[in-house]
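A single protein chain has been removed from this complex, and every other one stays in its place.
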Amino acid sequence: MKVTVSRKAHFNAAHRLYRKDWSDEKNNSVFGKCSNPHFHGHNYELIVHVTGNIDPETGYVMDMKNLKNLIKLEVEDKLDHKNLNQEVPEFYNKIPTAENIVVFIFNALRPNLNSEHQLSITLYETPRNFVSYSG
Amino acid sequence: MKVTVSRKAHFNAAHRLYRKDWSDEKNNSVFGKCSNPHFHGHNYELIVHVTGNIDPETGYVMDMKNLKNLIKLEVEDKLDHKNLNQEVPEFYNKIPTAENIVVFIFNALRPNLNSEHQLSITLYETPRNFVSYSG
Amino acid sequence: MKVTVSRKAHFNAAHRLYRKDWSDEKNNSVFGKCSNPHFHGHNYELIVHVTGNIDPETGYVMDMKNLKNLIKLEVEDKLDHKNLNQEVPEFYNKIPTAENIVVFIFNALRPNLNSEHQLSITLYETPRNFVSYSG
Amino acid sequence: MKVTVSRKAHFNAAHRLYRKDWSDEKNNSVFGKCSNPHFHGHNYELIVHVTGNIDPETGYVMDMKNLKNLIKLEVEDKLDHKNLNQEVPEFYNKIPTAENIVVFIFNALRPNLNSEHQLSITLYETPRNFVSYSG
Amino acid sequence: MKVTVSRKAHFNAAHRLYRKDWSDEKNNSVFGKCSNPHFHGHNYELIVHVTGNIDPETGYVMDMKNLKNLIKLEVEDKLDHKNLNQEVPEFYNKIPTAENIVVFIFNALRPNLNSEHQLSITLYETPRNFVSYSG
Partner (left out) sequence: MKVTVSRKAHFNAAHRLYRKDWSDEKNNSVFGKCSNPHFHGHNYELIVHVTGNIDPETGYVMDMKNLKNLIKLEVEDKLDHKNLNQEVPEFYNKIPTAENIVVFIFNALRPNLNSEHQLSITLYETPRNFVSYSG
C-alpha cells in the first residue's frame, strides 16, 4: 500500500548559465540572456515526493516535520539567498541549469532517507518552467 | 490510447492525530500540535484521476459530470464539515492522517468506477503538504 | 510616497458557528452544516497589508522579517492548530465567523505597529471565500 | 539520468460538443449545456513535459526556448482564438472534448521532438477539470 | 466596523469583439484575433465583494450561501456556457469586452443586495488579464 507524501519548499538564488571554455559569443548564442555575466535570479519552488508504505502505528509514510527539517538542512541552507555559480561548490564547474539543480537536490536528499523509500523531486524555476527527477 | 481525466473537489473537516493506547506525552512527542485534544482542521483539496480509453462515440474517457456527482456522493457527503475522528466510522480506530484519508477516498471511489479504469487520488491537506495513492 | 507592503501567512484551526442562546433548529437553519457540534476546520490563508512611507535609509516601509515575526507571535501562536470556540478566549462568547476572526487579527496586530502605518487584513477561509478589514 | 522538463502555455478557444448523427435531444442528454449550438469557450492551460537525458555540454534536456517556440508554432498558432469545430480540420468530424484535444496536441508535437525524448501532455479545460496523455 | 466579504465563482462563455458598423478591416485592426467571426472563448473567474457592517447576532456581513445562490441566479445562469454576442441580450448591440461584462455583472447583482452594502466586482478574462468595477 504505497502512498506518496509531498512537501513544498522555497528558496531564491542568483545564477548565470555559461561555460568558461566557450567564447562569449557562443555562450550568448546558446544561453541568451541567461548568460548575463552580472547574474540574474529566481524564486525556486521545490516539491519533494517520498513514496513508501504507511506505518500502521502512526499512519505516516514519514513524519512531514522531519521531511521539512531535512529540506531546510540539505537544500535551503545550501542554496537559499546564494549565488549558485560562486557559492555552491557543485556548480563551480557545472552549469546551474534547472536540470542540474534538480539532480543536485535529489542527491543531497537521497542518502538521508530510508532506503526503502522512493524519492522524486520537482523544481519550478519560473511559474512556467519546471523540471523533475526521480533518480 | 489511454488518457487520464482529472477532477478537483474540496471539503473541509476537523481532526486530531492521536492513539488512544498511547500516553498524552507520547502522542504529543509524535504528533505535536496535531494531537491537540480540542481538534484543528483543514480545507482539503482533492484531485481524482481516472485513466482509460477514449470512448470513440462521445470523445470522453468518462463523463466528468458523473465523476463530479460520484465525488460528491462518496467523498464530500461523508467528509465535508465533519469531525473525522468522531463522525466518520473509518476513523473511530484509525488515525486520520492525510495518508489514511487518501486510502479511504480511493477505497470509497474504486468500486463505483468501471473496472477497466485506473484510479489515482491526490489530496492536499495544506497548500504545502499533499499525498497521493494509486491502489 | 505611500507604499503598501504585504505578507502572506497560514494557520489552520477548528471551529463551529452557533449561538448558545439559540435552539439547535435555529442554529441549523442559520448556519447549516457550519454549526456541526463536532466542529469542522479550515486552512486559513492570511494577508497582512501595512501602508507607510519608504524609509530613505533602508528602502523599507518596515522590515518584513519583523512583520513575519509579529504575525507569528500575535496570530499563528494564538490560532494555529487551535479550536477557536474552546481555546481562544475572544471566541468563547463570540461566533468565530471569518468576519469576526479578521477583526480579531486586526486588533491583535494594530497596537504593535507604528501608529503612522495603516493596516489592512485579508483572510481566506476557503479558496473561494475571503474577507477583509481595514479598521 | 532522465530528467523531465516542463513548459506551461496558454490558449483560448470556442467549441461545442455534439455529434451530427445524433438528434438534438440525444446531444443534449449526453453533453448537456456543452452542446449549446451557439458555442461556449475556455482558457486552456497547457503543460508540455519532455523527458530525456541531460546534455552534459549544456546542462539542458532540451532548450526551453525551442520548446516554447515549438508550442507556439504547433499549438497556439493552430488553436488560439479559434473555433475548434469550425476552424480546426481535426475537429470537423471529431468531437473537441478535452481528451481529443490533448491527443491532437500530442500528435502535433511528437514528430518535432528528438525521437529519444518521451512526451507527455497535460491540458486544463477549466481550473477544476484537466486531462493528460503520454502516447 | 465595515468588513468586506468576497466570493469566487466561475463561468465560461464564447464571444467575439467587433462592431457591426465597422468594416472587417477596421474590426481586425482594433480587435485583432479577438474579432474572429467564428468566436473564441474564456473561463471567466469572478470575485464578488460586498462591504457592510457585521451583524452582531450572526457575525455575518451577509450569509455567503445567499451570495453564492445570488451569483448563480443572476450571473452563472445568464452567462455560463453561453455565446455572449448571440444569447445575452445586453450584448446584442454592445461589445462584450471584459469591461462591459464586469459592468453588466455589477448591474445584475446591485438591485438584489441590501442598499447599505457596497458592491465591487473583479472579473478575470484570462489568468493574466482582469478588470474590476465598483459602480
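We call the chains A, B, C, D and E, going by the order they appear; numbering starts again at 1 in every chain.
The criterion applied here is as follows: a contact is a pair of C-beta atoms (placed from the backbone, for glycine too) under 8 Å apart; a residue touches a chain by one contact, two chains touch by 3 or more.
What you are looking at is a predicted structure, and each value in this text was computed from that prediction instead of being measured.
Here is the thing to keep in mind: the chain we left out touches A, C, E in the whole complex. From the set C:R7, C:H38, C:K72 or C:H117, the residue in touch with the chain omitted from the display is C:R7, counting the whole complex. When the whole complex is considered, the residue among E:A14, E:V50, E:A98 or E:L119 that touches the unshown chain is E:A98. Residues of subunit C that touch the chain left out of the display are 1-9, 54, 57-61, 63-65.
Counting over the whole complex, subunit E has residues 17, 19, 30-32, 94-100, 102-103, 127-134 touching the chain that is not drawn. Seen across the whole complex, the unshown chain contacts subunit A at 10, 12-15, 33-34, 36, 38-43, 45, 80-83, 86-87, 126-127.
Just so it is clear, only the chains that are shown with their structure count from here on.
Think of each touching pair as a link: the shortest run of links from subunit A to subunit E has 2 of them. With respect to subunit E, maximal separation of chain centres occurs for A (centres as means of Cα atoms). Here the repeat of A-B among D-E, B-C or C-E is C-E, since over half of its contact pairs match by residue number.
The chain with its Cα centroid farthest from the Cα centroid of subunit C is D. If you average the Cα atoms of subunit A and of subunit D, the two centres end up 29 Å apart. Shown for subunit A are the residues that touch two or more other chains, of which there are none.
In terms of inter-chain touching, the protein chains here follow a pattern that is not a line, ring, star or complete graph. Listed by chain label, the pairs that touch are A-B, A-D, B-C, B-D, C-E, D-E.
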